[in-house]
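Dumping the structure here so I can ask a few things about it.
The complex appears here minus one protein chain, its other protein chains still in place.
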Amino acid sequence: GFARIDTRREARQGVAECVYTPGKRPEEVVAIVAELLAHATGPVLATRADPDTAQAVLAAHPAGRYDPQARLLAWRPAPPRGFRLAVLTAGTADWPVAAEAAAVARAVGLEVDVYRDVGVAGLHRLLDCVDAVTAHHAVVVVAGMEGALASVVGGLVAHPVIAVPTSTGYGAGLEGVTALLAMLSSCAAGLTVVNIDSGFGAAMAAHRLATA
Amino acid sequence: GFARIDTRREARQGVAECVYTPGKRPEEVVAIVAELLAHATGPVLATRADPDTAQAVLAAHPAGRYDPQARLLAWRPAPPRGFRLAVLTAGTADWPVAAEAAAVARAVGLEVDVYRDVGVAGLHRLLDCVDAVTAHHAVVVVAGMEGALASVVGGLVAHPVIAVPTSTGYGAGLEGVTALLAMLSSCAAGLTVVNIDSGFGAAMAAHRLATA
Amino acid sequence: GFARIDTRREARQGVAECVYTPGKRPEEVVAIVAELLAHATGPVLATRADPDTAQAVLAAHPAGRYDPQARLLAWRPAPPRGFRLAVLTAGTADWPVAAEAAAVARAVGLEVDVYRDVGVAGLHRLLDCVDAVTAHHAVVVVAGMEGALASVVGGLVAHPVIAVPTSTGYGAGLEGVTALLAMLSSCAAGLTVVNIDSGFGAAMAAHRLATA
Amino acid sequence: GFARIDTRREARQGVAECVYTPGKRPEEVVAIVAELLAHATGPVLATRADPDTAQAVLAAHPAGRYDPQARLLAWRPAPPRGFRLAVLTAGTADWPVAAEAAAVARAVGLEVDVYRDVGVAGLHRLLDCVDAVTAHHAVVVVAGMEGALASVVGGLVAHPVIAVPTSTGYGAGLEGVTALLAMLSSCAAGLTVVNIDSGFGAAMAAHRLATA
Amino acid sequence: GFARIDTRREARQGVAECVYTPGKRPEEVVAIVAELLAHATGPVLATRADPDTAQAVLAAHPAGRYDPQARLLAWRPAPPRGFRLAVLTAGTADWPVAAEAAAVARAVGLEVDVYRDVGVAGLHRLLDCVDAVTAHHAVVVVAGMEGALASVVGGLVAHPVIAVPTSTGYGAGLEGVTALLAMLSSCAAGLTVVNIDSGFGAAMAAHRLATA
Amino acid sequence: GFARIDTRREARQGVAECVYTPGKRPEEVVAIVAELLAHATGPVLATRADPDTAQAVLAAHPAGRYDPQARLLAWRPAPPRGFRLAVLTAGTADWPVAAEAAAVARAVGLEVDVYRDVGVAGLHRLLDCVDAVTAHHAVVVVAGMEGALASVVGGLVAHPVIAVPTSTGYGAGLEGVTALLAMLSSCAAGLTVVNIDSGFGAAMAAHRLATA
Amino acid sequence: GFARIDTRREARQGVAECVYTPGKRPEEVVAIVAELLAHATGPVLATRADPDTAQAVLAAHPAGRYDPQARLLAWRPAPPRGFRLAVLTAGTADWPVAAEAAAVARAVGLEVDVYRDVGVAGLHRLLDCVDAVTAHHAVVVVAGMEGALASVVGGLVAHPVIAVPTSTGYGAGLEGVTALLAMLSSCAAGLTVVNIDSGFGAAMAAHRLATA
Partner (left out) sequence: GFARIDTRREARQGVAECVYTPGKRPEEVVAIVAELLAHATGPVLATRADPDTAQAVLAAHPAGRYDPQARLLAWRPAPPRGFRLAVLTAGTADWPVAAEAAAVARAVGLEVDVYRDVGVAGLHRLLDCVDAVTAHHAVVVVAGMEGALASVVGGLVAHPVIAVPTSTGYGAGLEGVTALLAMLSSCAAGLTVVNIDSGFGAAMAAHRLATA
């Protein structure tokens, strides 16, 4: 076949291999999802699915659900298990990445609350929700442009902070590279960072925390 | 004064502000450490201290200890609190960064075991210690050159993995940038990454996990 | 004419000049292929041909074959001559590059076996096929993202390893530059590397090995 | 001579040409300063002077003063003219750059107050001095690492903000490039940015504001 | 809702939060503009609006005006308050960025004169209008390619100069990065720089000057 | 008007300002060309014109000619004046850039011979035409990928060599940046280099030689 | 211990793990070499050894030899086994890297001939030795600056070509990155590339060829 699924991943890591749909034809995704549904017992996910692919794959595997903002296809979502995750975004434009983080995290069993549009240009928005944020077990910060929200949150809370740079912005933002480098260079100690626009990566990192 | 210490940090985050010694004169470090010892009740740390600075600062504050490989000065280390951290290095040359991670982590109360020189060029070395590694709560992977160890570890364990790229290597290694980018682009889902050569950052990220 | 073919290349290097089709109109490709078929006696290849170009060129030179996944047009493929090449891919998305490597290698007379989707996130997949891989004369490793597969394979086998970074991935993957730099910085000694997405380059490097 | 001084600059812009001392021998600086003192009537400055150069130049032109932290030599400082400038630093290590900004600004007639070590990792430090800062005409923000202080200040005040990235930090900080890109990409509208480590540039930009 | 508007920004900084339209659907822009018109009393702006978005938003909020070259939607423009801004462009292709700078500046109450196409390749064009330019309070210089106009203007006038690099050019121009770096490295002291193509940023920086 | 033509350029430099058509509407090009035809007496050129723009502009100014490969519109080409220029290309794909160089050079009065497809992978092609090349006054070398042709030509001839890197290639070619850096780093002494894909720049540099 | 040697490497790959001496103290190298001499039966190598380290290590293990130009320490060199390797350098300054390639290759049993200073700026030097070069089994090309020698050699011979970029040069040479990118983008098909300045990597790649 065109794919060799890592059939032991659910046993090893608690979640089966997830399908990255870009570059795969719908029928390939259908086949891989079939194999995953057969080999695993828990959630099966396909990320970055555009609406057409989603529709075609759901036709073959109708028990799943599609979240168009998160671009996520999910089957057999895990039941919530008491790990609460706060997902913050700096601006409205960061929403698609945060939506992916939230949707994947929920599908693998985390409880997620979202705090949108709390960027540092209007700091009171963040200060107003710090108490609510600290009632969670971990925090995901999604920010583009210069990514300063991650540093400010990292300085305010004692929690694990997973920073997700986004490609929001233009020019010197270098398609997310600036936010990435800034988050890695943060003056707030102990932040961790995942790839640009990788809501998926942040959710899976949070899943590792919940498993720890 | 030349410094405005964040005197509320211990209350907010569990560890007082740490001193970054490069660019500060010994008498400045002495003064800041004095203020930190007075305002905080737990561990006080000064990182990246060269031996001369260390000797001068310890002369003024003799209750501390200096770890020359980790380049760390520490006063009032926290008692262990049952969070076990595994620190892995790919090669011998990555040791100074791992030493900093281990020393800082121990100073803030984590229990650390180190697995040195388990790089993927001789894979059996890693496979031989996977079971021991999985007996911890989280894993720090320290690797330079191409940083592949982070991906392999990330694929083998379900734990939180904090990857630390190092500047070990030459040419296309770009002083750690290649390992950094590689770890961020890892095919293993849910890895998190800190700054190049930042053993300190990895330890503080682990401290956040232990606090969660 | 618009092209000056290197008519002595087959004599010098065993394979005639290959046509890089992007940027050439179909009628230009037709004319160059005609000249190559006339001047050379062995295989004639046109790479990166999209389906429309392929159809137009085959209409003029119907003795050739088009492989749509490899995007390769080939006339007069060389007979196999006993050099066995293993082509490995890290993920499903690396297939088009591997397909080009395999198709070009076969067209110039190598015997190729392909091992797909053996990336290090699920290491057992690779370990399961190491013995089969070592039964070949050389290995091509095709991987995007962080390209760690090249290091792991390089550490396991004694064979010549030709690493092909691919542009698979996003963000910090920098369109293949990260995999490229990582492969060049590998901790496994003696890997060699070709250009990003250059299945063609890997196949021609293997052809040089077979000629040696 | 080895230099062609822009003798009309004081008339055109209010401050004579300033000497950039790196790469010039002390006797060259002595000669240029002599010419500037003769052609201009107001302040004469030589930047980035190390202590040895400073001593040698002051021996020849003893009416000047040397500020070793700012590395500035200044003759005939301008009298204060009622423009108040706030200079903020994120961390202790940013001080030399801020010192240059403050010293140059004072030498050209601005009134300067400095707020050191108010980085966002301990946000209350900044919030405690916002009112004092807003009592000025303009703000210079000096920050390295990820430079987030500029965004937060830019969101809190309505004043002209001149952001100065510094080379403080390591690894992903890229010797100040990350802070530079971050400040340029700030979500706070209307920030302006000068070159990395250019306290001089920030002071001269403030001088232009005071002249406007 | 999908956005959390910074409703205190007008009070803090004199202009309400501006909407960055790319990535938002027309109905989202409509809703945000409604909220801004309700919470603020002065100008409400939406930048980078393409004609279709503009038409849809104006249908809901017909009191606004759309400037297609500036891609700006503006409601309740501020009355002029006596601050005169000169906007210069190096070449014809820099016009869209300058148009945004001019339109935003006018909408927030500045008086703007534009001097187009005065690039240094034909220096007399600039020299012919220097006197007119100096009759303003501040200068915005919009230039792509190598951005030399900013240095030349910076050397001729004593005013605050806000340099805007544009992505005009090709090859070594690196989509505006070269102009950006050049402006930051200018030999003319005291220039300030905003993000590539950010006419908006330049206008808001000028607004801060006018407020000072 | 939307453009301020440098009407003195023909007097200063022998050729009137040339129109860069991208980003200009056809009616703008028509108006600028009208002004140039009126103010200058010699050649008037518009570069990078796509066929639709060309047709629209020629409708208004029918005395001109359009070269679709060079994408050049030219009116009143200068008569030849005895300066012979050799234009070499490494590969077939470099032709559009070389075509622009040749067409602009001819339009400003140089005599041009083109030697196509003489790249170093088949060195004899170049060696076969070295004698013909040396019969010219200057040489333009157009090459993409690694740009090695410039070095080899630079080592063989004593003439002025103007190297033009092209964006031909992929991956590590970095859209022409690699060829650009390589040509600038050439081991052949005294090569000069112009911008990526700038056939226009090479022709104008040759025109300066012819004028010297 | 401070190192975990890959004791199975000789069995797997024919050569024991090699010691990279930078960053290791002499006594650490002494200990690792002792372990390698005990566990392996064939050659033991320590690369990049400066003279002081070399002297200290040889004092403990006097049966070895030190090559100061190659900076290589070698014990128990392998007997020649009939694989002939040609090592070419573009310029005199590339010699140290070529010396490392030659010395490591000889130590692992290859027969090496060196052709120095055959750069393309004086092409006849290369053409004069092509026949001698083709009498070998494989070719290593060591070149800095623009690295054009690799392309020219790659076009002349049918052999495996291992290109080694060096950091020779300045400015646009970017410490070897330009040569690296150029070699990867070569118009000669089937070149392979190793890391900048990695004579060691080229020799080990040649060793893999000899093993194939």
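So that you can tell them apart, the chains are marked A, B, C, D, E, F and G in the order they are listed, and the count of residues begins at 1 in each.
Note that in this section a residue touches a chain if its C-beta (ideal position, glycine included) is under 8 Å from a C-beta of that chain, and two chains touch if they have at least 3 such contacts.
Not measured: the values here are computed from a predicted model.
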| item | value |
| --- | --- |
| Neighbouring displayed chains - absent chain, whole complex | D, E, F, G |
| Sites on subunit F contacted by the missing partner chain, in the whole complex | 12-15, 18, 137-138, 155-162, 180, 184-185, 189-196, 200-201, 203-209, 211-212 |
| Residues belonging to subunit E that touch the chain removed from view | 90-91, 119-123, 145-148, 151-152, 154-156, 169, 171-174, 177-189 |
| Residues from subunit G at the interface with the omitted partner, ascending | 91-93, 95, 116-118, 121-122, 124-125, 168, 170-173 |
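Note that in this section only the chains that are shown with their structure count from here on.
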| item | value |
| --- | --- |
| Turn needed to bring subunit A onto subunit D - CA fit, degrees, nearest 5 | 180 |
| Whole-Å gap between the CA centroids of subunit A and subunit B | 26 |
| Residue numbers of subunit F (touch at least two other chains) | 91, 121-122, 171-173, 177, 180 |
| Chains that touch, pairwise | A-B, A-C, A-D, A-E, B-C, B-D, B-G, C-F, C-G, D-E, E-F, F-G |
